[in-house]
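Beneath this line is the structure, given in structure tokens, with notes to follow.
Omission of a single protein chain aside, the complex is shown with its protein chains in their original locations.
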Amino acid sequence: MFQGKHSDSRIQKIPDAEQDIRLLSQLGEEQTLGKKLGRMAKENPLAVISAAVILVLILGAVFAPVLTPYSYTGMDLRNRLAAPSAAHLFGTDEGGRDILTRLLYGSRISLLTGVVPALLSLVLGTALGILSGFAGGKTDSLIMRLADIMLAIPSMLLAMVIMYTLGGGLGNVFLTLTLVNWAGVARIIRSETLKLKNTEYVEAARVIGVSKSRIMLRHILPNCVPTMIVLFTLNIPSSILTESSLSFLGLGVQAPDASWGLMINAGRQYLYTAPWLCFVPGIAIMVTVLAFNFLGDGLRDVLDPHQNRE
Amino acid sequence: MEHNILEIDHLHVVFPSSKGETSPVNDVSLRVPAGKTVGIVGESGCGKSMTARAVMGLIHAPGRITEGEIRLCGRDLRKLSEKEYCSLRGSEVSMIFQEPMTSLNPVMKAGHQVEEVLRLHTDIPESELKQRVIDIFRAVGITEPEKRYNCYPHELSGGLRQRVIIAMAMICRPRLMIADEPTTALDVTVQAQILRLMKDLVSDDTGLLVISHDLGVIAKLCDYVYVMYAGRIVEESDIFTLFDDPQHPYTKGLMDAVGSLRRDAEVLSTIPGVVPSLAHLPAGCSFCLRCENGSDRCEKELPGLIQTGPGHKVRCHLMKEAGQ
Amino acid sequence: MIQMKKKKLFVLILAAAAAAFVSACGKAPAGETASAAESGTAAAAETSAAAAPAAQPAEDGLLRAAILYDMSSMDVAKTTDNYMVPLNVFDRLFETRMRDGTAQVEGSLCTDFTVSEDGLRYEFTLRDGVVFSNGSALTASDVKYSFERLLIAANENTDIPLEVAGGEELMNGKAKELTGFEVLDDTHFAVTLKAPNAGFTAELSSPAMSIVDAETMESVKNFGSEPADTIGSGPYVVTEWIANDHYTLEYNDKYWGAEPTVKKVDVRVIPDPGTQNLMFRNGELDMIDLQSLDSSIVESTYKTEYPDRIISAPRVGVTYFALNADNEYLKDLNVRKAIAMAIDADEIITGIYNNNAIPESGIIPTGIWGHNDALERTAYDPEGAKKLLEESGYKDGEIHFEMAVDSAADSNIKLTCQAVSQMLEAVGIRAEIKNYDHSACLDLRLSGKMDSFIARWGMDYNDPANIMYTFFGSPEKTAQRSLNYKDKDVMARVAAASSITDDQAREAEYQALEQKIIGEDAAWVPLFEELHLYCLGDRVSGFTPHWAGFSDFYAADVVLK
Partner (left out) sequence: MIRNICRRLGESVIVLLGVALMIFVMLRIVPGNPVATMMGEHADLAVIERMTAELGLDQPVYIQFIRYITGALKGDFGTSYSLGKPVSFLMGTAFGNTLKLALFAALFAWALGIACGISAAARKNGLADHLFMGVSLMGVSMPIFMVAMLLQYVFAYHLHWLPISGINDWRGFLLPAVALGWNSAGSISRLVRSTLLDILQEDYIDTARGKGRTQAGVLIFHAFRNALLPVITMMALQFSSLLSGAVITETVFSINGIGRLAVQAIAGRDIPLLEGTALFTTLVVILGNLAADCLYDILDPRIRKEV
């Protein structure tokens, strides 16, 4: 620390410790999370807009009954496939139902189906990926062979097995989507871990006796965050769209109820005659993905120590 | 007057940040005469590396040069297009970076990384490239150069990596070489070899700019020295005057901190206080807070560089013009 | 070293392509008005698609058609969902033809036949000089072999040959040959039935009773998979078949009948209806089956662009809403009656099918002998239904059961399910839709535990037994249809009706049974009979679809320009 004497004439005057600590603290104030987010807001407006968009989506889902006069299952066979008009902002679907209403009600299912499995498979995939990449040897082979099996099993068959054993609720949709997605995440995170495992600072940490689990948590995991955010945002749309193929097997949302994936698939054959049936939910999914993507990027820039080096 | 390899006049580098603009390089002017080794010394964060990066045009975004001129052998670097600057880097001016452990591409063989410079700037036939690299390796003191050629960076020691980086910097005989803390990361024995090697690099039509916080390195290598503090040059003089008669309080403080075998002080002295953060620099002399005889004039009014002797300038109100 | 310029160029091309792509799909595709309801959309009124490639001249006699799913076998004994090869490559003793609006059974390989007094013994005369495509003559022994092989293979189409005396024994292996079938000489043979069946000649015209060549069958191991082994006496031979891709039929110059204008049929497997739609309008197909396209597309595209080239024929059969009498709520007659009153079939016909369907009131569909036009339909009366339920002591929403939907069904059926579910909800009955994949759905129905479902039964031959017996012929049969109809003696009468010899008496019996099952017991709710629409390309001048409105057709019935 900073003791020690000056030139001979001032040997006795050893500055007291508090003053130094106070001075040192000016060097780089510890940035609380709130401050970091504040800084993100100023520097990255897109992330703020995305957070707002996500909030709007959630509010839309929650207050759907208030926002639209129509019921989302009420069919009007006289008014099928009507183009967007004053009465129906986004037009009506093949059953004459109001698409805006179904979009709002559908967002309840699709937002959950998009985010929850993506999150679960991210957590499961990252944990197993880092463990297998870092541990190597037997654990690595076991986890990777399990991943190979999960990647190889036809997902439709897996979905049906889950439905007929555990029932057709939304929870089982999440379970199926997670089981299908985690293997991909695990393999990519494992490749990141292999790369990070040999960097100087990880070997340094190992040399001074840091326990394996701490190294994984403190050194490897933070450096996987950027890739994790990318994988998370990529899994959201694929989960939303796969949900509709599960519904055809009887798992999860059934026909008159609405979800974005179901709406797009139902609109498939009308793509040339009534394109809004596909484009409206398609754009909704894209807006959701863009929002999570920009928010993810924004969070990464703030949280990642690399990025904000002066 | 011998011609200068490098001339920097009133260089300003500005970094916009959340707390307003900071300027790590503030009105810096310096010369590297041909055949000479010039040093910049100062505590870390005083802007010496930033000055070197400014010369190479490698300032990280969002920083940018706002004022000043940088002339290399008479060519103003700030007017060059990106393409011209690229053809200049590595052939006319090259830089040895600070951290040998991470300055080499981990997935490329050492030999290939050096060969790349030749491939970029010369039209030496492919067959001869390997031999040229092996020759330069031997010149920088790398043992078993053929084997090292095929090694990857993680298979080399710190000293060897630094020698590869030096080989990379000198292989095209650049007119100016910049060494940013060349020996900081090395142990003392290897440090001496590297310093001797760099001494021989300088020939009569090339220049060497050495950046270090280690006065020992500066003393061994440099002919002329600039002392920097908080983005500004506070004192400049030839090496002997600087060590014999340091005039700026900060330079004196540095000299005391080094301690020398001549004086038997058990405890090395330090300069009280801490380098002020660039965001809130005092209006006057940035060293005033830590200066023993700092007066309020020092605080309010920025002293200019006063010529106190032949080739010796000091930025301090207490100094008197030479001859007064 | 890649210069920056080249990369910028690449980026620009990419951006331009994306822009063109987005703008192209932004505006509604050329030629289509957006929807039947009103046209005030952003649809650019661009002229119809850029000039389709000039259609080849018709002299080469090529007919290009497309199917959604490939046939699983060319042997009619092994498949019931694709009859294209049986209809065009093989002949039957009789054929059912649509003659001025009604289906008539006409002699094909048989030129004449006599029936005994008791209606049990038939004597047939074969057409002389008929040869198979490999040159060997078609004789009575080939006909006998064709009957016997169905019973020996014993897979799908066994119910017709089983009516012949000795059929049961042959199938169970007790007999070596079909005793009820006597070969008199090369062109004469006699068949004795176990019980008289007036519709026997109609049954002999169904695709299952195609006549095969006995010699080739002996040498061929897996009959129905190789084109070379598929030897028939019909107008065409199969020259090529690549599974899941395409198959080709070419004119059989040894054919005994009149030479058709179509000399070659190239049938491609195009699994996506949208792609078929584009190929047809691009002139790559000479005809298209509009069954799989949503009626709104048919209305907005084909009816406007090709008004004069649309052929419509009833898909002879009935789309019905089945109610499982074992279900706790559906076993109550009043609930079933209320359901019948709550469903507005006309709304579905106009809304979902754009009037491409005929309302049905009973079991025997329009176009089948024995259909009863006079059977009056249950009137759409939601208020009456509500009252009926209240009288029976059911509170609003108390009745709930599952409506199973086969995810492989076409979109019109799925929409009908949703419409029916909503109509029932209006009267306080909750019919929750649950999707099943095709196999699971079939499994559930066969188990007899499927609460309710909507499906279409297509007739195979022109006789009421084809539907009455299949659905209400016996407790096992009605259980397999998840109807579980309870009235045993009605079912006994249905089984017996097949052997009534006198046509008038037989028709009266079927119509009385129909009145009892639907009118009184409301076993199922009949909805409608779909019309099957086809559209002809500009190289085709005429086409008469199969009498029962199959997707498969006689290529000989297509007339090229």
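First chain written, first letter: the chains are A, B and C, and each begins at residue 1.
By our rule, a contact is a pair of C-beta atoms (placed from the backbone, for glycine too) under 8 Å apart; a residue touches a chain by one contact, two chains touch by 3 or more.
From a predicted model like this one, the values you see are computed outputs, not experimental measurements.
Shown chains touched by the hidden one, complex as a whole: A, B, C.
From the options C:V115, C:A165, C:L278 or C:A512, the residue with contact to the chain not on display is C:L278. Interface note for the absent chain: among C:D437, C:D463 or C:D552, the touching residue is C:D437. Check C:T158, C:T350, C:S499 or C:T544 against the missing chain and you find that the one touching it is C:T158.
Touch with the chain omitted from the figure is made, among C:T80, C:Q104 or C:S499, by C:T80. Within the full complex, the residue among B:V14, B:V117, B:A230 or B:L254 touching the omitted chain is B:V117.
As for the chain not pictured, it touches chain A at residues 136, 141, 144-145, 147-149, 151-154, 156-158, 160-161, 164-165, 184, 187-188, 190-192, 194-195, 198, 223, 226-227, 229-231, 233-234, 237-238, 240-241, 264-265, 268, 271-272, 278, 282, 285-286, 288-290, 293, 300, 306-307, 309. With the whole complex as reference, residues 56, 58, 82-83, 86-91, 94-95, 97-99, 102-108, 113, 116-117, 120-121, 152, 154-155, 165, 168-169 of chain B touch the missing chain. Along chain C, the points of touch with the absent chain fall at residues 1-4, 7, 10-11, 14-15, 18, 20-21, 24-25, 29-30, 49-50, 53, 70, 72-73, 78, 80-81, 154-158, 222, 224-225, 242-245, 268-272, 274-275, 278-279, 281-282, 284, 408, 437-440, 442-444, 446, 457, 476, 480.
In the analysis below, only the chains that are shown with their structure count from here on.
Between chain B and chain C, the least number of touch steps comes to 2. Chain B and chain C, compared by their mean Cα positions, are separated by 88 Å.
Distance between chain A and chain C, defined via averaged C-alpha coordinates, is recorded as 48 Å. Computed from the mean C-alpha positions, the centre of chain A lies at a distance of 45 Å from the centre of chain B.
For chain A in complex with chain B, the touching residues are 2, 4-8, 15, 23-24, 26-27, 39, 42-43, 198, 200, 310. Every residue of chain A that touches chain C in the complex is listed here, in rising order: 73-75, 77-85, 94-96, 160, 168, 247-250, 254-256, 266, 268-275.
Residue ranges on chain B touching chain A, taken from their complex, read 15, 17-18, 101-102, 154, 256, 265, 267-270, 272-274, 277.
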